[in-house]
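Can you read through this structure? Questions will come right after.
One protein chain is absent from this view; the other protein chains keep their places.
So, chain A:
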């Protein structure tokens, strides 16, 4: 049947180079009864992940049909990102979505993705995925926009002084600029 539903992504997985979980999120509509699918219980999920990893690791395939799912993946250094959708889904849309997640994480962390970075900035990875996909519905596919919506760790516990210091810096710079202009003019 025609797939008019907005629920197009079934899961996002990040596995390490041994096929173990780093980040996993299986999606199902929040207000509908759970169906018996890959997301139904943790044991099944883990089995699915292990066998999927075996099929994909070092295969350089990046897209395949696996157990009635369309799977797109990308291996970046020591982690693999997976995006799982239904067979009817538009491959290019899923491709764009996976790309968006990868680039947005890269943008926010300002490095290439690796296992350590993901572990250390787990909150940011969670937020990126959450801003890209909301329970299976693709929210956004532009990495810049996604990155712009993700907040970083608060820099200081007390955030009162920021305004002041910014102003202070600005005025200091403005002062320096005017002084320099003066000097230059004098020099001329």
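Keep in mind that, in the parts below, contacts are C-beta pairs under 8 Å (C-beta built on N, C-alpha and C of every residue); 3 or more make two chains touch, one makes a residue touch a chain; residues count from 1.
To be clear about the criterion, contacts and distances are computed from a predicted model.
For the chain that is left out, the UniProt protein name among "Translation initiation factor eIF2B subunit delta", "GDNF family receptor alpha-4", "Coatomer subunit gamma" or "Prefoldin subunit 6" is "Coatomer subunit gamma".
Of the candidate positions A:78, A:114 or A:140, contact with the hidden chain is made by A:140. Listed by residue number, the positions of chain A touching the unshown chain are 1-6, 21, 23-25, 29-32, 42, 45-46, 59-68, 72, 86-88, 90-96, 107, 116, 119-120, 122-123, 126-127, 130, 134-135, 137-142, 144-145, 147-154, 156-157, 159.
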